[in-house]
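Omission of a single protein chain aside, the complex is shown with its protein chains in their original locations.
Labels run A and B following the written order; every chain starts at residue 1.
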Amino acid sequence: MLEIKGISKSFGGIQAVSDCTLDLKDYAITGLIGPNGSGKTTLFNLITGSIPPDKGEIYFEGVRIDGQLSHEVASRGIIRTFQFTRIFPKMTVLENMLLAPQHQTGEALWPLWVKRKRIQKEEKENLRRALQFIEMVGLLHLKDQFAENLSYGQQKLLELVRALMVEPKMILLDEPTAGINPSLIRKMMAMILKMRESGKVFFIIEHNMDVIIELCDWVFVLDNGEKIAEGRPKEIQNNPRVIEAYLGV
Amino acid sequence: MDLFLHLCIMIAIYIIFALSLNLEVGYTGLFNFGHVAFFGIGAYTSALLTLHRVPFELSLLLALAMACLWGFLLSLPSLRLRGDYFGIATLGFGEIIRMVFQNEVWLTKGPMGLPGIPKPTLFSYRFATLHLYLSLVLAFTILTFLILRVILRSPFGRVLKAIREDEIAAATLGKNVLRFRIKSFVIGSLFAGLAGALWAHYTTFISPGDFTLLETILVLLIVVLGGKGTEWGPVLGAIVLIFFQESLRFLRLPAEWTRHLAPLQQMIFGGLLILLMIFRPEGLIREKGKILNAGDKGDQ
Partner (left out) sequence: MPFLFQSILNGVLAGCIYALFAMGLTLIYGVLNFVNFAHGELIMWGAYFLYLVMEKPISLPLPFALAFSLFLTALLGTGMDRFVFRPLRHANPLTLLIAALGLSFLLRNGAQFFWGAEIRTYGFEIKRGFRFLEISITLNQIMIIFVTVVCISFVYLLFHRSRLGKSMRAVSDNLELARVVGIDSKRAIRFAWVIASILAGVGGILLALDTNLQPGMGLINLVKAFAATLLGGPGNLWGALWGGILIGLAENLGVLVISPGYKDAIAFGIMVFMLLIRPSVLFRRQE
């Protein structure tokens, strides 16, 4: 589904990502691990179009997407979450969710006057789905709160279900379990597995190896901007090169 | 009684002006510090056209179109800029437009201004008296409020807020941030032009000195005092500030005082803005978003 070929990116002399080639094939859940500063988030940024690559190509479902703008990439069905949650602080939980679906009729100006019925119908349907998702992660009682009033763990859950609201083809999760307590981690993993059953595809950056092992079908390892290994989680765990990368920092 | 009508008309016009800025600053998070430019463009366009015997209906429409057009033209190069740079760019644009009004004497009569702007006639109905003019302006004010309300409460309005909150998150969810910003800016410019046109036909004399930074500061103060990003904030702000400003104008003071009164009043506006930003940046009316029980924050 997602294919990265020879991607490189440097920032003022520092090579953040160096000639990386990754093929996500049709794995349902793929992992991306590596020590801090190995270029994982940069890779995500390159995929989603936040920054353009210096070299290389990125293909999604056979179509080339490198160098496209963020919203264009998102339109193709790739949605991401962020390491430090980017929910909309002064909008309610519900508003955060309702914003998510793409190409809403009500987002253009003319339809506001001439297609009111259709917009109302869409809103109603989106509301139904939003409430469903919010309830799944236990945030229903907070639906009218400003997102900034939620705890960190709750915000992470919100970001996840907001991404799901978009009905994406592939979701990029940047350290979804960082900084939250174990029971919430369980909740999040359960959510991911459930979505996987409905056919959603995930690409996850993680530091928590338990999560990686339990969720991922395949794992890529980066170190210093280069891909140093890939394979099934169990193999990766025992890979000496990987161990060295983590320990020898 | 006349004073009262005058106050109402001015308040109504400034409500339109403030609502238009609120859309840009309060909802979309655009630091537009040159908004007066579109107020001026609307004023001059409508004034010039009606002075040349163009019927009011058409003049008004063209004034709105001009305001929109210039809003669009300005937005193209500048909306890609970071917040403070955009602020300076719009500030500069406001000054440039004033210079155009001042220098293009063949068109605008320059510093001498345009006197004798005719009262509007809409569908052969002449709005000559204060009462009639007030009803005209009120109609436009209510119309503006309702139109903007529909826009702000719609999915479109929701995207604007999201862009204000976090444009990167909005973009990664698939929203074309630049396009939404441009639309917001153009709509804001349109209604600013409307306010300008209505004002020109009310005061019947306009000159470049009416469209300075003072106007931008005033309308900005109205928006932030009343509560930016809310529906009624600009309304409340306009009532409070225009009342203050216009009442001062009608006080009978000895001549030596008036020389100092205008800058003093404006110093108060400036100081008020500062105090407001330090102590109560949300303004009088806050955006709704419940806090209720902090105990809801449990992770379960």
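The rule is short, and it goes like this: a contact is a pair of C-beta atoms (placed from the backbone, for glycine too) under 8 Å apart; a residue touches a chain by one contact, two chains touch by 3 or more.
Source: prediction; values computed, not measured.
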Contacting the left-out chain in the complete assembly, out of B:Leu5, B:Leu81 or B:Ile182: B:Leu81
Hidden partner chain, touching residue among A:Asn45, A:Thr85, A:Asn126 or A:Thr177: A:Asn45
Residues in chain B touching the chain absent from view: 25, 29, 31, 33, 77-78, 80-85, 87-89, 91-93, 95-96, 99, 102-103, 167-168, 213-214, 217, 220-221, 224, 259-260, 263-264, 266-267, 269-274, 276-278, 281
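As a working rule, only the chains that are shown with their structure count from here on.
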Centre-to-centre distance between chain B and chain A (centres being mean Cα positions), rounded to whole Å: 40
Contact footprint of chain A on chain B as seen in their complex: 150-151, 154-156, 158-159, 161-162, 165-166, 168-177, 183, 187, 229, 287, 289-292, 294, 296-300
Chain A residues touching chain B - in the complex, by the definition given at the top: 48, 50, 69-71, 74-75, 79-80, 82, 86-92, 95, 98-100, 102-109, 112-113, 119, 123, 138, 141-142, 144-146, 149-151, 153-154, 162-163, 166, 180-181, 183-184
